[in-house]
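A protein chain is absent from this complex, but the other protein chains hold their places.
This part shows chain A:
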Amino acid sequence: MSSRIEILNDGGYRSDGRRQYELRDITIDMTPQGSADGCASIAHGLTQVSVSVFGPREAKQRSQTLHDRAVLNVEVNVLPFSTGERRRRGRADRRILELAASIKATFEPVVQTTLYPRAQIDIFVSVQQQDGGLLPACINGTTLALAAAGVPLLDFVCAVSAGVHGAAALLDLSALEEGDLPHAAVAVLPRTKKVTLAALETRLHVDRFAEVFRLACDAGQTIHAEMRRAVRTRTQELVAAMGAGPRAGPGEHVDRDVAMDDDAADY
């Protein structure tokens, strides 16, 4: 009985002790895993997602290549125990395909695919635990994994969910809140302040949407700062591991990340 839980109480606290505009804890781990070119595990509260990026590399299937740019291939795997109801979702499950399509659509305008004609970039998303804000977590994880893999991006993509409770807007909803409120997921490019995704899960009036949307854009900046910090930490680790300043090889993407940092610092 979710109606027995107060979404926002008179003291201004949400059911998990946060206030309206407080985001959940974000933990980022960018340690390389296996043979992937870039890896990132991200946790938004209790939602946990890890993303591995392979490529850019030669396409496995010739028929799917494009002569002028690289192809993004997104596959999502939702672990059966990640959600409340234990349920095995096949790769062809409609919801999973939709999730993959949203991620792909979000990154297609951001990844500089034209630099790698006839290549393929594989993004494997694994959902380990779900407690609301799944799509934003997948997007943020993908941004970090792409950055780690050295794939050139026009900008970071930072996503967050937001919902409306009565007259109050709430940021970064938990599963409990998502079940009760109309909400949207918004992905922004912090540098250009462009929006690459706005996914509405439930009916929301256009006036209300505008407000929620603006708020989510602002929250994107906060998340960006957190992601930048993680990338910088990872960079410093790499630099330290190599014992010296930037060199050839992995240094290439390290540089780009730092550059992106500076640009973003204008905001």
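Convention: contacts are C-beta pairs under 8 Å (C-beta built on N, C-alpha and C of every residue); 3 or more make two chains touch, one makes a residue touch a chain; residues count from 1.
We take it that contacts and distances are computed from a predicted model.
Student: Considering the UniProt annotation of the chain absent from this complex, which name among "Protein EFR3 homolog cmp44E", "Ubiquinone biosynthesis protein", "Ribosomal RNA-processing protein 44" or "NEDD8-conjugating enzyme UBC12" applies?
Tutor: In UniProt, the chain that is not shown appears as "Ribosomal RNA-processing protein 44".
Student: Among A:A36, A:V49, A:V110 or A:V164, which residue is in touch with the absent chain?
Tutor: The single option touching the absent chain is A:V164.
Student: Which residue from A:D131, A:D155 or A:E178 sits in contact with the chain not drawn here?
Tutor: A:D131
Student: If the missing chain were put back, which residues of chain A would it touch?
Tutor: Its contact residues with the unshown chain are 4, 6, 9-11, 13, 16-18, 21-26, 45-46, 81, 83-86, 129-131, 164, 166-167, 171, 174-176, 182, 203-205, 207-208, 211, 215, 218-219, 221-223, 226.
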